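The excerpt is restricted to a subset of chains, each kept in its original location.
Letters A and B mark the chains in the order given here, with residues in each chain numbered from 1 onward.
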Amino acid sequence: MSAPRTATVLVSCPDRPGLVAALAQLLYGHGANILAADQHTDTEAGHFFQRIHFDLTGLHTDRHALETAIGEVAGRFEMRWRIAYGDRLPRMAIFVSRTDHCLYDLLLRHRADELPCEIALIVSNHDRLAGVAEQFGTPYHVFPITPETKAEQEKAELELLERSEIDLIVLARYMQVLSGDFIGHYPARIINIHHSFLPAFAGGRPYHQAYLRGVKRIGATAHYATTDLDDGPIIDQDVVRVTHRDSPADLVRKGRDVERLVLSRAVRAHLEDRILVFENKTVVFD
Amino acid sequence: MSAPRTATVLVSCPDRPGLVAALAQLLYGHGANILAADQHTDTEAGHFFQRIHFDLTGLHTDRHALETAIGEVAGRFEMRWRIAYGDRLPRMAIFVSRTDHCLYDLLLRHRADELPCEIALIVSNHDRLAGVAEQFGTPYHVFPITPETKAEQEKAELELLERSEIDLIVLARYMQVLSGDFIGHYPARIINIHHSFLPAFAGGRPYHQAYLRGVKRIGATAHYATTDLDDGPIIDQDVVRVTHRDSPADLVRKGRDVERLVLSRAVRAHLEDRILVFENKTVVFD
């Protein structure tokens, strides 16, 4: 978990010699002590990815100077980069509809200190789960959606999200399709849980599809939402064993456990700044 | 594992009261002692499935009388049924192309007494794996296939299989598509291993497809071959975790382990008479 006096830099760029040394030297020079680092080179694409988590306690300079220095190195190597500080918790919004298991799971994990964020608010197209929100003292905003009101309601949602300085949106079994415009405001910052092992059974009623096909494993997939429905970069997946004894209702029940696990792992990875997106795929550092 | 003086009956029929009692009473009346029984009712389809494994040592009558009696009960309840005796090992043919890991796996498991069958012969469209067959003393038959010779060669293969009294054909990474006519000779008696988690990545080069999509689990699927390619009744499936670090070659390597496990479990279940097929799905008793 992130501690107050730490920071994490995420970097990606075309692979080139000297990258690792340049960043390590820079941080050392500023008095930042590397606590963990992970890197990956996609040799097919010739692309380099790195995550560096470091301690700021001994910083000789200040954050502004550090960021300026990183920016200079980044310019030299054509890096895309971002930095997150441990003393600024990201702010999360959870979108739900009628199903509560993923919502409860996120709220409970947050309370158990598993998710380093503030759960700023919950958005729903129904008032059904308002009681759950209340139990955890989290603001609950209802935006009913019809084909006619959708554009307008999304606009209102976006205003709320912006006003609340939301960093991450989690679609915890939110049953509305977000518009491309909405998604465009939060690139790689909206995580959805799809209740199937994508790309199998994309679209609606995946457990029913799985039942009809007679599969022997069902799964769940957490991915970043993109304008291509069910086709965004996959963050995490898992499956559970099913047999001929399982009815469609059993698949739904067993699926809930996988959904919870996969969604919470993906959200946690995002909050710990362990994910980089590249060409519709993710690098997820351990 | 099946012992010489045992038999197994597999039964399926529309569900109706008295089914279980009728069969249990019949077997008891003939002096057959039930060792294991498993049943399943598909409540949506209203269909009943049962497997009874029993000891013949105390049989008052003979096999003919027993089968006649079962046939009578079966007629009364519109049952489809079949019986297998432990003193008659099923005869298996393995079809391969150039890849040897599934072939080795089946041969070694057979030698370790994991697969209750005789491996009568190996068929291939290449001579490449002849040496493996030789090591295990198994006849190896080469039938090169071209679009022109396919029909003729399949005919020759069918003659060989019939002459060799083959009960089960295992496609252990056999890279030729069998004709509908060929498959029709062995309904629910041809097991194929597909190197993906079907229905995801059906068709060719599934590991490459999986790599491009950026999935976090890859899998394998054992299914009965039908005329709908990659769409037959699924017998078993499993997956293994992959990460951004895995190249297409790594997926192939990790996939081999899953293919081996899934294929051998499916073959073993078939040989132990634990599988019933119903409407493109399988009931696989434990």
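Definition applied: contacts are C-beta pairs under 8 Å (C-beta built on N, C-alpha and C of every residue); 3 or more make two chains touch, one makes a residue touch a chain.
Worth saying up front: this structure is predicted, and the values here are computed from it rather than measured.
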Start from the 2 shown copies and tell me what the total comes to for the whole assembly.
4
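As a convention for this text, only the chains that are shown with their structure count from here on.
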Between the Cα centroids of chain A and chain B the separation in whole angstrom comes to 42
Contacts from chain A onto chain B in the complex sit at residues 40, 42-44, 197-201, 213-217, 219, 233-239, 243-245, 247, 280-284
